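Omission of a single protein chain aside, the complex is shown with its protein chains in their original locations.
The first chain written gets the first letter, and so on, giving A and B; residue counts start at 1 in each chain.
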Amino acid sequence: MDRYTQAAWLIPLFPLAAFLVLTALGRSYRRAGVFIGSIGSLAAFLLSLLIVIDRLGANEVDYNYSFDWIVIGDYTLRIGFEVTNLTALMLAVVTLVSFLINVYSAGYMKNDERITVFYGYVALFTFSMLGLVLSDNLLSLYIFWELVGVCSFLLIGFWFTLPKARAAAKKAFIVTRIGDAGLLLAILLLFWYMPDHALDFTTIQSVFDGQSGAITNGITTLIALLIFLGAAGKSGQFPLHVWLPDAMEGPTPISALIHAATMVAAGVFLIARTFDIFQDSAAAMETVAYVGGFTALFAATIALAQNDIKRILAYSTVSQLGYMMMALGLGSLTGGIFHLFTHAFFKALLFLGAGSIIHAVHTQNINEMGGLGSKMRVTAWTFAIGSLALSGIPPLSGFWSKDLILTIAWETNPLLFIAGLAAAFCTALYMTRMFFLVFMGKPGAASSSAHESPASMTLPMVLLAVLAVASGFVETPWNSSFGSWIHDGSEEAHSSGVAIVGSIAASFLGIYIGWLVYGKRSVSRTAFQERTPWLVKLLERSYYVDELYAAIIVKPLKLLGSSLMVIDAYVIGGIVRLTGAAASCAGRAAARLQNGQVQAYGLAAVIGFVILVAAIVGRRFLP
Amino acid sequence: MLPSYLTMAAILFCIGLYGALVKRNAVVVLLSLELMLNAVNLNLVAFSKYGVVPSLTGQIFSLFTITVAASEAAIGVAILIALFRLRGTVNVDEFDKMRR
Partner (left out) sequence: MFNIAITGEFAAFFVFSAIMIGGAVLMISLDKVVHMVISMAAVFLGLAGMFVLLEAEFVAFVQVLIYAGAVSILMIFGIMMTKHQAVEREPAKPLHETLAAVGALCLFGVLFFAIRTTTFPEPQPFQPSEDNTMAIGELLYTGYVIPFELLSVLLTVAFIGAIVLAKKEADE
């Protein structure tokens, strides 16, 4: 039954072909562009689905195909693709979300004149992400990693005429670049230390799994931390999270595709792939867990004070990614990947819902919205399902995955368990706040012209809502089929009563308080504002992290750049000008000799003659 | 004895060269040229007496030199007179039509 798996290399090629065709078409063929892009991702999705079905049986062998790519001396770099269960799962998720986004964008971006370019970029991104997922060694993963970053840059800055979009794209690229530098260093270290300089995942697994002692603990920790740096950049962990909220300047379908479901999950995916390196180093695992837990709480608190609908969702994404990192850091591959799986669906759903709202009311400020529930029924219902899933209400999918993580935290690290609970409470609170402010209450300033979005936009939302409900049941405390499928059965089903009760309590508490403040209005909205305005301000400005970076890093760099520019203009430019001036001065001086007077010419001849004779005679005196 | 005659001739030649390059009046330039040619004559005659193979060849050659120098001086003055009629000046500084 391997025949579909053997054809897995075709999967990235469908969107790549779509990208090439769309680039060749240019801006003119708008309807054809939509169609071609959607067909590309649909073909990829169908093939991925077949592969997943292929591999559903237990104990499927990993399939790897590679060929010699570069041979330098006695070092051979092989390149190819690898299909494991984890890889197959990611393929399905990425292609499904990509296909739904393609369908959604047909409605959302309908009036944009560069829609074909947009579809081309989305296809290129899909190709890069699928290539990343299918890579069988770290080097080709890095290549696709960079390519994904480039596509993110192109798509965030899609409306490049807006200065904010340009700045956001630059910021995203630069901040993730910092992480990428870490990843590159890790790859170099691995290249240096691995036997035979091998970089493919199977060899990494075998070297680190068996603890052959080939690589010392210090180096292992260093490599693991550098890989985590790369993952932190792409997945927006503190302190490299600053690009994600600004990335909301891009079109909303992009926020759904890249910054909710797929690219930001690449960091988690990377750690999952190199999990053996991490398991070898306790220090690295601790770092990952603590950074993840801290980020989860940190971003959740910021989201409480945001007024832009997309920014709330962006900080929510950062927070949920923190959960995934925390799970991985605590040793549970299943926890991280399961949460990635469920999060992809409900976060994409939430973003698509936000896009639908923005499309209707043309504003992103939730304070200007209100009462949209009656006018946009499908959006409201699907958004509610997504919010409940995110808040972790049973039996929706988010509950099962968050519960798994909290269970593991309770069993290994109670401090992180508290942090996780607090973050869950904040999550429920801000989602409820958003829901009530947007959909309930009196219509706001912008809600008058709102109407439901077209079918191309609502159908993907409905499908995602169904998945948000149903996808959680593959891994419950009583049925750990997902876990064993992903991780070869090395993790048993977890179940802890404290965790289940705690998470449900935190979520319901959050929803209740949110309803009190924003729904029933029995507690004043500005209660916090009046008592602790500094706290609200701190949260609203996201703990002034951006300002801190600007002062510590950006300003000195700009100063350095300006001073170097001054040096370039005056010192180096001065030298260049000096050379030119010297040449022209010499020319002018020599021109004075040509004054038409015989005596001057005669003098020049005499002096030249004397010099010539002196040179020839003087040679006999040289040693 | 020969070196002193040769040195004498060298002195005269260099003084004549200096005059030819520095003087403004064209007639004086011609005069300096005559000085230089005289120095050459002195050399020739000195070598005819004190040279490796003393003979009269040096003296005859110096006769030829004198002749050529005299005719050149004549032609030079004739040209100067014609130029003076055309330009009104005999300052070599002002004959710079070849400038640029």
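As a convention for this text, a residue touches a chain if its C-beta (ideal position, glycine included) is under 8 Å from a C-beta of that chain, and two chains touch if they have at least 3 such contacts.
Quantities reported herein were computed from a predicted structural model and do not represent experimental measurements.
The chain not shown here touches subunit A at positions 599-600, 603, 606-607, 609-610, 613-614, 617.
In the full complex, subunit B makes contact with the omitted chain through residues 1-8, 10-19, 21-28, 30-32, 34-35, 38, 41-42, 45-46, 48-54, 56-57, 59-60, 62-64, 66-75, 77-82, 84-85, 89-90.
Convention: only the chains that are shown with their structure count from here on.
Per-chain CA centroids place subunit A at a distance of 94 Å from subunit B. Interface residues of subunit A, counted against subunit B in their complex, comprise 591, 594-599, 602-603, 606.
Subunit B meets subunit A in the complex at residues 17, 20-22, 29, 92-93, 95-100.
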